[in-house]
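As you look at this complex, bear in mind that one protein chain is not there, while each of the others sits in place.
So, chain A:
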């Protein structure tokens, strides 16, 4: 039996098909993953993401230590509430995890992937050394992601006035505490929305209230197709310890300046950048009646081969899409072999749908 979130019984009651995800029993879907996907793109849906790890970092050296630990630079968080997306690298420049860091009044709040939680925490504790830093895992918190064009409006309608007021002023990629809650305008779907961290024992009431207000529960299946359409990486599929952020469309998350900031993996990344030998992450679009899937080979005539890291059917576009790692010299088309047939695919920048609309030509 896997770990259970505070909403486990609610998932069962709603008819969820449960699956193991990183050691957690989580809902895959509640009937139709495609309907849940459309629900988020067109209206509003909610995900239980309590399996993710919320970790607070505080202490006199918190800032300097995170500047060393993470490839992006927390010095960019100019004020409380701001957030950034970053990789945590090993010495070889491989991605240990991808995470969001919020600046808080007392320090920083990190949200880590569920499957990497133990590894991440062990790594972080190993890096503390003489630094004056405390690392506190907030296992008493649950987390709900409410996503979709109507997400903020619906959330505001079921919470206290002060929380509703905060929701109305939160900017994209900003997170602020409100009492024992923490409300952030972040997500993993390519839609507007909120991620709400709150005491585990209050999560079922919020879930219930949102549900009664018309917010449908959505499972990991829809979460996966939504993030794929948005061109967002999934740890363990698109990125892992063997992957450089330069090969995963995460170059923008590496803060090269200031040049004298030493961070773990910097040397390795600089050597890679110098050599210019990294493959590149692209998006693929297939206009045939087949589905691109992880580990299928991408054939680039005259250049070489690559691999799909995640692929699926795109409910919004009605065709199959994928993220793939291909040779840097790949042009605008490639082929993917599916069931013995080589099918032509379009090669685009990673990212297919945002805010309900197709974002490539």
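Here is the rule we go by: contacts are C-beta pairs under 8 Å (C-beta built on N, C-alpha and C of every residue); 3 or more make two chains touch, one makes a residue touch a chain; residues count from 1.
Criterion: contacts and distances are computed from a predicted model.
**Student:** Can you tell which of "ABC transporter", "Glycine cleavage system H protein", "Sarcosine oxidase subunit gamma" or "DNA ligase (ATP)" UniProt lists for the chain that's not drawn?
**Tutor:** "Glycine cleavage system H protein"
**Student:** Which residue from A:291, A:305 or A:348 sits in contact with the chain not drawn here?
**Tutor:** Touching the chain that is not displayed is residue A:291.
**Student:** Can you say which of A:29, A:103 or A:150 touches the chain missing from this structure?
**Tutor:** Per the contact definition at the top, the residue touching the missing chain is A:29.
**Student:** Can you list where chain A touches the absent chain?
**Tutor:** So the residues of chain A touching the unseen chain are 28-29, 32-34, 221, 225, 289-291, 293, 312-313, 339.
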